[in-house]
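The other protein chains are all here in position, but one chain of the complex has been omitted.
We call the chains A and B, going by the order they appear; numbering starts again at 1 in every chain.
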Amino acid sequence: MSDGAVATPQAPPRPALRLGFGGPGLTRGLVVGYLSVMVLLPIAAVVSTSLENGIGAFWDAVSAPQAVAALKLTVVASLIVVAINVVAGTIIAWVLVRDEFPGKKIVNSLIDLPFALPTIVAGLTLLALYGDNGVLGISGVSFTRVGVVMALLFVTLPFVIRAVQPVLLELDREMEEAAASLGAGPLTIFRRVILPNLTPAIIAGAALAFARSVGEFGSLVLISGNIPFDTEVASVFIFGQIESGNTESAAAVSVVLLMISIGVLFLINLLARRSMRHER
Amino acid sequence: MSVSAVDSGQKNIVQGGRLARYGLRSFALGYLGLLLLVPVLMIFYKAFEDGFVHAWESVTTPEAQHAFWLTIVMVLAAIPVTTVFGIACAIVIVRHRFRGRGALNAIIDLPFAMSPVVIGLALVLVYGSRDGWFGQDLAAAGIEVIFTPLGMAIATAFVALPFVVREVIPVLQEIGDDQEQAAATLGAGPWQTFWRITLPAIRWGVTYGVILATARALGEFGAVAVVSGRISGSTETLPLYVRKLFDTFNVAGAYAAAVVLALLALAVLFAMNWIQRRDRAILAGPSVAAEPAAVVPHIGLPDEKESRS
Partner (left out) sequence: MARFSTKLRRGGTAGPPSAAAGSRGGDIRAALVAGVLAIGLGIGVAACGGSSDASGSDGSGGTIDLVAYSTPQELYEQRIEPAFTETPDGDGVGFKNSFGSSGDQSRAVEAGLPADFVHLPLEPDVERLIDAGLVAEDYDAGGKGSPQNSVVVFVTRPGNPEGIDSWDDLVTGEVEVITPNPFTSGGARWNLMAAYGSQIAQGKSEQEALDFVAQVLENTPVQDASARDALQTFIGGKGDVLLSYENEAIQAQNAGEDVEYVVPDETILIETKAAVTEEADDPEAAQAFLDFLLSDEGQRLFAEGGYRPTDEKILAEYEEEFPTPKDLFTIEEFGGWETVATEFFDPENGSIARIEADLGVATE
């Protein structure tokens, strides 16, 4: 993760960066403390539950065919959703910031709505709209993997858009103007000047979208069909394990999901850093 | 004068030809239409399917009102704390250098990747009064966490955690720390630097972070459901009430309550925009008309050109 520091040839050796309340140590301590209590502790509880019956049981739970199928579906669907979001989200953010059309402000205000709705409403609405028997019924959506992707796109809509918007707003047009005056075409300007600046934001949005997709339950559960090995996602499988009294197994699959998330996020970050280095 | 978050005050160099502009716009509107506008219209339509009176009655029962206020309390309890720590966390990750920074960054998104049922389970494991890791001791001290609004606020803060951080980090990276460095060399203390330089610069990141975090807090169902115990009129938030309406075959009522949630989210968005507008109006003075965006004290003007890499 880049730290945004910029080398200034003429500047004196930079003083230690001091930002925050009472110095870096206290801020860092408070932040780490908050995160530990709020995030690490519950996660530790899950990990400890998953290992309650030993690592053998952990492995059995995670390698069960139904679990594997559910995990595979979840990860693949989430990756697809992230890919779509990266492209669509950036375009939409661009249009919202740089373009002008009647009703733009209204559209902009609505972006976060899918998100503020309880997931059951989201699922119900999508089903009522695009399901086989829906108002705008498209066949092959409800109770299929397409339905899974659609529900996930709905709940992750704001992430990339809202991550890119603030950065686009802060972008200084000077460089674009300079590049244009040097004869660069719009696409080149976008690729070489703007996009590299947007990349960290896109990554941040993509990370949120992926993490959310992987854990999503409520909006999926109505439209996906939940057929084991076919349209059952990891969160439904986990829920089933809990209902069946298999808490350790549920915790084990959750831990694997977390590990997969960390892995994918790490990879995305790596790719981003690699691509930024290329620009050099 | 457009003072919303969607500035287009300046000439758009990169737009390219008309075709490109209309193409992009059509794609964006088409995508949003399918996934946003039509569903939102549907929700409003279904809310009033059984009549306006029915919808109104469904959301004004004593139980509904209690759920409404409880939801507001959850948001007020969880979001300010999340925002403060979100900004602090973003600063620590971007501006400080220390070992474990990468790990810190990785942990941030984890609350999300957990299925809500598991989050609820984990919180009960930690804070449950009967068998919880800390819950037993807390209960002995008279503090009940699970099945009370306190536990629900913790669950809400848990799921809202990543947003402010993730929105602020890219902006922090984008603006670089020249200004902050300059302020430091001019003798500004860390707090001053933060208040006068950093915070105004990251305002849009914070704004969107708060909007997203609040929206998420408003709509959170799964984790809060497990931690709340679903006690009607006591630990039932609006999303839980939506589920209850759905379960009792009052689907129109469920949609009506969802509309209330949507309106709350919109209210937050407008409030945040209003705050931005007020600040900007004060900061920019008479020449604000053409410059709707961030205004920052510009120290070290002559050195600006050299600070490019």
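Everything that follows uses one rule, which is that a contact is a pair of C-beta atoms (placed from the backbone, for glycine too) under 8 Å apart; a residue touches a chain by one contact, two chains touch by 3 or more.
Just so it is clear, the structure is predicted and the values come from calculations on it, not from any experiment.
Q: Can you work out which residue in B:Ala64, B:Ile91 or B:Ile146 touches the chain that's missing from view?
A: Answer from the full complex: B:Ile146 touches the omitted chain.
Q: Check the options A:Thr27, A:Ser249 or A:Asn269 and report the residue that touches the missing chain.
A: A:Ser249
Q: For the full complex, which residue in B:Lys46, B:Arg216 or B:Lys244 touches the chain that was left out?
A: B:Lys244
Q: Please identify which residue in A:Ala64, A:Ile84, A:Ile138 or A:Ile262 touches the non-displayed chain.
A: Missing-chain contact among the listed residues: A:Ala64.
Q: List the chain A residues touching the unshown chain?
A: Its contact residues with the unshown chain are 2, 4, 6, 60, 64-66, 69, 124, 127-128, 131-133, 142-143, 170-172, 175, 193, 196-197, 221-222, 225-230, 232, 236, 239-246, 249, 276-277, 279-280.
Q: Since one chain isn't shown, list which residues of chain B touch it in the complete complex.
A: 62, 66, 70, 73, 76-81, 83-84, 124, 128-131, 135, 144, 146-150, 153, 174-176, 178-179, 195-196, 199-201, 225-226, 229-235, 244, 246-250, 275, 278-280, 282-288, 291, 293-299, 301, 304, 307-309
By our rule, only the chains that are shown with their structure count from here on.
Q: Just the number, please: Cα centre separation of chain A and chain B in whole Å.
A: 15
Q: For chain A, which residues are in contact with chain B within the complex?
A: Touch list, chain A to chain B: 1-12, 14-15, 17-24, 27-28, 30-32, 34-35, 38-43, 45-46, 48-49, 88, 91-92, 94-101, 104-105, 107-122, 124-126, 128-129, 135-136, 150, 153-154, 157-159, 162-163, 165-167, 169-171, 173, 176-177, 180, 185-187, 189-190, 194, 197, 200-201, 203-205, 207-208, 210-212, 214-218, 234-235, 238-239, 242, 247, 250-251, 254, 257-258, 261-262, 265-266.
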